[in-house]
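Okay, so here's the structure we're looking at.
Yeah, one chain of the complex is gone here, protein chain that is, but the others are all in their spots.
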Amino acid sequence: MIEQLPILNLVLLLTTALMIPFTQKISFKTTKLVGFTVLLTVLVSTLFILLHVQSEGAFYYHLGGYPSTIGIEFYVSILSAFFTLFVIALGTLIYVYSTRDIEHDVYAQDYGRYYTLLFILLFSMLGIVYTNDLFNTYVFMEILSITTCSIISIKRSKKNYTAAFRYLMLNEVGSLSYLFGVALIYMVTGYLNIDLAAESIQQVWHLYPANIVIALGFMIIGVSIKAAIFPFHIWLPDAHSTAPSASSALLSSIVVKVYIIIMIKVLLRLIGIDILEALNIPVFLTIIAASGMLIGSIFALGQKDLKRMLGYSSIAQIGYIVLGISLMSSLGLTAALFHIVSHGMMKAALFLSAGAFIFLRNQRAINGFNGLGYQMPISMAVFSIAGLGMIGIPGTSGFISKFNLGVAILDANQWFLLVILIMSGVLNAMYYLPIMINAFLKDNPEKNRVMQFEKLPKVMLVPIVVLGLMIVLVGLFPNSIMSYIEAAVAMLLA
Amino acid sequence: MEVLKQIIENINYIGALALFVIGLYTVVTHSNLIKRIIGINIMGTGVFYFFVSIGNVVGGNPPIVDLDNGNLIYINPLPSGLILTGIVVVVSITVYSLSLVVRIYETYGTIDQDEIAKIIDQETFDD
Amino acid sequence: MKNRDYFRRSIESYNFQSIVLVSMLVAMLGFFFAYIINGFGFKTWLDSSVNLATIFFFIYRQRWLPLLIIGLPVVGGIGQFVIGRNICSVRDTWVIVTTFLTILFILFLYPLAIVEGFYFEVPYLLGFGLTFSIDMVGFIMLLITSILWFLVMLYSHEYMKHERHCNRFLFFMAMTYSAVLGTIMSGDLLTMFLFFEMMTFASYVLVTHGQKDESYSAGYNYIFMGLIGGFAILAAMILLFVHVGDVRFQSAIAVLSTLGSVRYWIIGLLIFGFGIKAGMAPVHVWLPRAHPVAPTPASALLSGIMIKVGAFGMIRVATSYFFPETFVIGTIWETMETIGFVVIWLGIITMAVGVFLALQQSHIKRMLAYHSVSQMGYIVLGIGVALYLGYKGAMGYTGAMYHIINHALFKSLLFMVAGVIYLRTRENDMYKLGGLWRKLPITAVICLIAALGISGIPLFNGFISKSILHHGIVEAYEYGHRSFYYAEWVFNVISAGTVCSFIKLFSYTFLGKLPEQYKDMKSQFMSLHIPMFVIAGLIILIGVFPRFILDGFIVPALCCTTYDPNFIQTYVVGLAFFTSEDLLSMLFVVVLGYAIFYAGKRWHLFHLHLPHWLRLEYMIFYPINRLMRLACRFMYGGQCRINPLMMSRIDLDAKNDVGFLERFTLTASVFNRRYENLIIKSDALIYTLILTGILGYLLLRI
Partner (left out) sequence: MDDIILRTISRLIIPFIEIYGVFIILHGHVSPGGGFSGGAILGTSLILYTLVFGVEKAQKKFSHKVSDIAESGGILWFILIGLVGIFVTGYFLTNINAGFPIGEPGLLLSAGMIPLLMIGIGIKVASTMITLFHTVIEEAHHGSA
């Protein structure tokens, strides 16, 4: 029965997305309730899948019972099981938050559409993580990019349209590049299944190196655009800053990470470390990641809008993840996967609390944060915790990922990357600390200086607080998720 | 002569690549949004053409069960099937981006990217 | 009803409570000291009448005691929010009682401290588990921290009546306390780093408590230097973890000595990181800015305890990782010699810079802060000697530990005096004060005691540690490099400078003519004088009976290290204080100090200031700032349409002497405005370029 759960999850999410136009006709409240129940169900089932995979090992699922040579195959390994859990857990929190926040950002007639999009988004992300088929990945990727785009432009404001259009254009170029790569791989191997293709690539690598190399280049660049890896980050700040707050959290903390999962699959499972190292790809990735870590932060430093700043900060943090991957060692991958989780939590907390400031105070400009900590102590506290995590203060999950990354870097004997890591930490501090300091320690002449009780609606406050607690808990007890990540890395490098 | 032969044999791949590059060129050089969408479509066509031509078998038949004679050399139907999906995707993206262009035209009064960027610049400086 | 009122009044009568608590403390400490040094035969009597071994064994099994000690201040800090939003004295009493209990529990740690190798581990935390360990060095730090903290909290009740945000202040004070205790008790570098960062952030709030522009700018300096220090420690920790595989405080020299230059990186980064917090010379710049702007109780503790934690960190990491497991003589000390040589000179530079700049100050608290830098130089010098001389370095170690204790006492007392002066006169500039001894006689006497202490006059505590450090530097010269001959001279001159500047402080503030506006000020005894008395008493007690501290604490602490036991026995245990040699050199120092003071006053040398281009910030950051300004101009020189308003703002800022960080942010924002839209516009172009580049490269490679 557990083997059926992945597909049932997908079906459930898709069905919910389709049913929402009908439940919306009953009432908005019903919609919210239905959506929440579905997400909880999916959460529980992903948890079961994870436990099952942990005890029984990875399993394959063949859609339609066709063999993996021609059919679509799901590969539920500990990596996919863990990351679906991560996606759904964060998605649930953001969903709960969005049930109130949506009133601020989206017109009333679009509520139903928003949730339809949200569920399709989750559906396609789950699909990407589960699937073991290159073309199927492409299809899910396209569904994801269209839904992402719609969820950006649903706000119906000027900037959203241009941001969504730019996102769509660049992402389409990226998808087509990816598809081109898939075509080239299919051309020489005859398989679309990742495992079979990988085996075949090892055999035909000497026969058709040009094909595989071009495919690799196309696929890496295609996925990099979607994952906003440094020189292709161009669409991200606009898209993430203009989207409704809940969607920004979703985009920055999960969607981008899912593309990185694709990248890991392509690099490590399809092509394999040997070929990558023969082609010096790790060096490329290292350079890209290191420059992304610095330039993302420098751009973030110059921003005036909070959400835009967070967007640029995401670019820098994606640099960390790519850096971990580029080391091509088990320590580096562990650090990268851990940072995916920890950055997901921190960025979600940051975006959600930023959304709270916008919701309650309409406060977007960074220089207007004086005294905000007195009015919204809880969300500002969570913002601070997440910001400290970004800097890498011990006690938050950010420290653990930074420490692991540092260990991995030195293990690979590249000390200059450690310098860049630390410089990036200082830069992070330069744009996160002033906000916290202004909010908590500076007075605002117009506003009351006495600490107030938070007036944020409960449904918005709870996810923020849960995320803050999760950051601290994962920071204090990293082993709780580290064991899964280590198992996943062992699987990837096997 | 060898080279020419090679080119003729691989003309479909070269054509596909040419289409891809033409599409990319359109996307890069044109600031008109509609033209960019057209460029994306051309790129997509190139990729699909490439994909479909992979499945070609010289002397193969369409993959339809032929009851009369036992000629079993079929071309690979899988790429065609996949490309059907790809076409659907590109169609939907085209439609979606066109509707976005309609909206952009309503709000900015132009579909030229440079002019839109100028308007946005103006607005950010006014902030 | 009446009864109830009386009850309330007696609870709120703060003087009463503080006297009770202080006398309890004095009694407790009295018994404790008497037990340790077996004064009046107390130890013999107690051992014979009570079965202490059972009690010790019971305590020894209570391994969670460190957690309790770290947790208590947090309980106090959170509890004060709940208890007293309005009732000031009940709240303060609550905080003080928790602080007092902390001392009590720290005293219980004594049996753990004298038995070596106590480890307590909290598993899974931060991935590797947190370790706490108590040894005698840590115990000394804990004791001095907790006693001073308790006294300063007593002091702060009266003082903080004049400040806003009292709850916040007390809360972060408690958090800092807890972090300091955690740092001292930590048994591995990771734990230490955790608490160290916590300390930085908690004390940041104390620094900016005044919420004025200068406190923000000082706070900026503080937090960023602290962060950079933290990152340096993090880098060293990662290096250590990768190469050694364990970050516990235990000897790793066997592995480290095979590592080549990496070991110097590790210790260099560690000393840099802890040195920033300790206010070591090239990186001391935050200290003279941050300490004066904090409220007095906070600055007393910042100067008294927190910078010592930096020094303690240095001692900890150096004497654990870089010392051999057991006492040996050989090349194994080689690493330490190189490091120690650098550290000694760093210490001397720190001393010189601190005193030199302190002499020019008019702001009392800033002068004291510069003296903190200079006195930290003494401690760093001691640490340097302890490292440099290898197995013979016990004297430097003793001096550093002793000076940590002494400096904590007199510096916090001096800050408290400055606080009292500020409370009564609302004036921090010593040139505008004078003749206050008539109005504030108690404060004047206390100030005199503290000044005598810091100047190193015999019978006061500074003399003891300074003469030990003097012995240390002489030993470094005798056993080591020739250049330390000059170091000894610099040492003496700097001591003279210290004497001079405290003559200056006392004479300008308490002697001379009383300014008009303070004519009708009345002498008044306040509850904040009680803790000051206690500290003054401790200063004199240590000065008169220096052996108590030496035999009771520092010699046991030395026994935990791997120094030569014979050396310790002959030189440290057999150390004679108040020898004619020491007294004579002290006399020389005092005379020289007075001479400098006289010369300074006569020819107005105290108002001399260095040209501004000699300032450290100026020398390092001005070129960078200029460069960044140039970059800004260059970026604006392009075709980009510029809002004239924006441009003028940037130009205006450029003229003002903005700090490095602000300048960097400004440059980043100009860069951003200039290039962001450009980059965004050329999205597909970037894609094409990179795609062709990568494909070309890859195709060439195969």
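The chains carry the letters A, B and C, assigned in the order they are written, with residues numbered from 1 in each.
As a convention for this text, a contact is a pair of C-beta atoms (placed from the backbone, for glycine too) under 8 Å apart; a residue touches a chain by one contact, two chains touch by 3 or more.
Everything numeric in this text was worked out from a predicted model, so none of it was measured.
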Touch partners, limited to displayed chains, of the chain removed from view: A, B
Which of A:L14, A:I225 or A:A243 contacts the chain that the document leaves out: A:L14
Selected residue (touches chain absent from view) among B:N10, B:T29, B:S99 or B:Q122: B:S99
Touch list for chain A against the chain that is not drawn: 3-4, 7-8, 11, 14-15, 18-19, 21-22, 61-65, 107, 109, 156
Chain B residues touching the omitted chain (full complex): 62, 64-65, 67, 84, 88, 92, 95, 98-99, 102-103, 106
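Here is the rule we use: only the chains that are shown with their structure count from here on.
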Pair joined by the larger number of C-beta contacts - B-C, A-B: A-B
Centre distance in Å when chain A and chain C are each reduced to the mean of their C-alpha atoms: 43
Chain centre separation in whole Å, for chain C relative to chain B (CA means): 67
Centroid spacing, where centroids are CA-atom means, of chain A and chain B in whole angstrom: 28
Overlap residues in chain B, where contacts from two or more other chains coincide: 24, 27, 120
In chain A, residues with contacts to at least two other chains: 169, 173, 304
Complex contact set, residues of chain C against chain A: 124-127, 190, 193-194, 197-198, 201, 205, 208, 211, 216, 219, 223-224, 227-228, 230-231, 234-235, 237-239, 241-242, 661, 664-665, 668-673, 676, 679-680, 683-684, 686-687, 690-691, 694-695, 698-699, 701-702
Residue ranges of chain B in contact with chain C within the complex: 24, 27-28, 113-114, 117, 120-121, 125
Chain C - residues contacting chain B, complex: 641, 643, 646, 677, 680-681, 684-685, 688
